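Written out below as structure tokens is the structure these notes cover.
With one protein chain withheld, the remaining protein chains of the complex are depicted in position.
Presenting subunit A:
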Amino acid sequence: MDDSPRTVPPAAADIGVDPLSQGDLEIETYRVVRSDGSFDAERVPDLDDEAFRDLYRWMLLQRIYDERATKLQRRGRLGTIASGHGQEASIIGSGYALSRDDWIFPYGREAGALLLHGLSMRDLLLYWRGVEDASRMEGANVFGMAISIGSHIPLATGKAWGLELDGEDAIAFANLGDGATSTGAFHEGLNFAGVLGVPAVFFCQNNQYAISLPFDEQTNAETVAQKALAYGVDGIRVDGNDVLAVYNAVSTARERALEGAPVLVEAVTYRRSAHTTSDDPTRYRSGDEVDEWEERDPLARYRAFLERTGRWDAIDEDTIREEVEAEFDEAVDAADAVEERGIDELFAYLHEEMPPELERQLEELRDLLEERPDMYEFIEQRPKG
């Protein structure tokens, strides 16, 4: 006869069980430059004047790129795109801290970091035009865009594993958003990276939203950085609108990773634009909130720092602007000049050698297009660059 109790008495308060809770943690948000431009002199990275200027130039490039790409999209000349507006310090500060030998795993918002890494702007535009060819990310250590959120995180772990096995002096660097931290792939990828002790840095731009979902509904955790502890890897929380702080944080994380300690970096920032060009943010957030973050603009903050340290005078913003606009124009022209793609493109690269059935299907499509030119009435979008 089962005589176990049917009801459980409440646990007494004084039996000494003291749950570990996130309130026990104290997590600092690392910062170099405060919003008024004042700064912590000891934390200013040891860069030359050209590098300080470069950081500004790249942030401006990110901003102009996003503005121009959004306009192109509106004119139907790009597919859906995701802007990094408001996140320039996180994007550029992290990208600038990487070596060209490192491997970036992008997810779509980090144009400037990819261009810094050697990707051509033409190819980036072609990618957002949906031209398969551009997915090669030619000439840069850049993996394919992780459009399936979080799917790239275990991939970065594996790549880092390979880099380590081969004794290379490089890391795998995964870019992700706050939303990605809720995927199973994130947890498994980070845990395994911790177990292996591989040179990987997981860089989360916590831009406060995953489409319409605010961060405090994404997770009950107060920070992303604390999640690192669950996997026994290091975590850094950094002001993501402070480019020098992000640069320092990622440089440090990179060093740690090369020593065998993967790091999760949380850059606290804000997505000021819509989620993508198909999103209407007025449905889920207030204009006041956006205005508040506009006051924390990463470019303005960095400019204030440059002014205070006497470096601004040597920077000719108008000229940089003109250069970047011209670079964008050239990239668009170059993309437009890319030759029309043939249907072979579609069937190529799925296998090293095309299986006979696939060859047959390609042949079938070729014949059909020849015999039924009215097919083109249904093919609005031609594969032109």
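As a working rule, a contact is a pair of C-beta atoms (placed from the backbone, for glycine too) under 8 Å apart; a residue touches a chain by one contact, two chains touch by 3 or more; residues count from 1.
The rule is short, and it goes like this: contacts and distances are computed from a predicted model.
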item: Chain excluded from display, named as in UniProt, from "Fibrillarin-like rRNA/tRNA 2'-O-methyltransferase", "ABC transporter permease", "Transketolase" or "(2Fe-2S)-binding protein"; value: "Transketolase"
item: Identified contact with the non-displayed chain, of A:Gly79, A:Gly118, A:Gly158 or A:Gly232; value: A:Gly79
item: Candidate in contact with the missing chain, chosen from A:Lys71, A:Arg100, A:Arg136 or A:Arg372; value: A:Arg372
item: Residue touching the undisplayed chain, where the options are A:Ala180, A:Cys204 or A:Val246; value: A:Ala180
item: Chain not shown, touching residues in subunit A; value: 79-80, 129-132, 135, 145, 147-150, 179-180, 182-185, 210-213, 217-219, 278-280, 283-284, 341, 343, 345-347, 350, 357-358, 361-362, 365, 368, 371-372, 374-375, 378-384
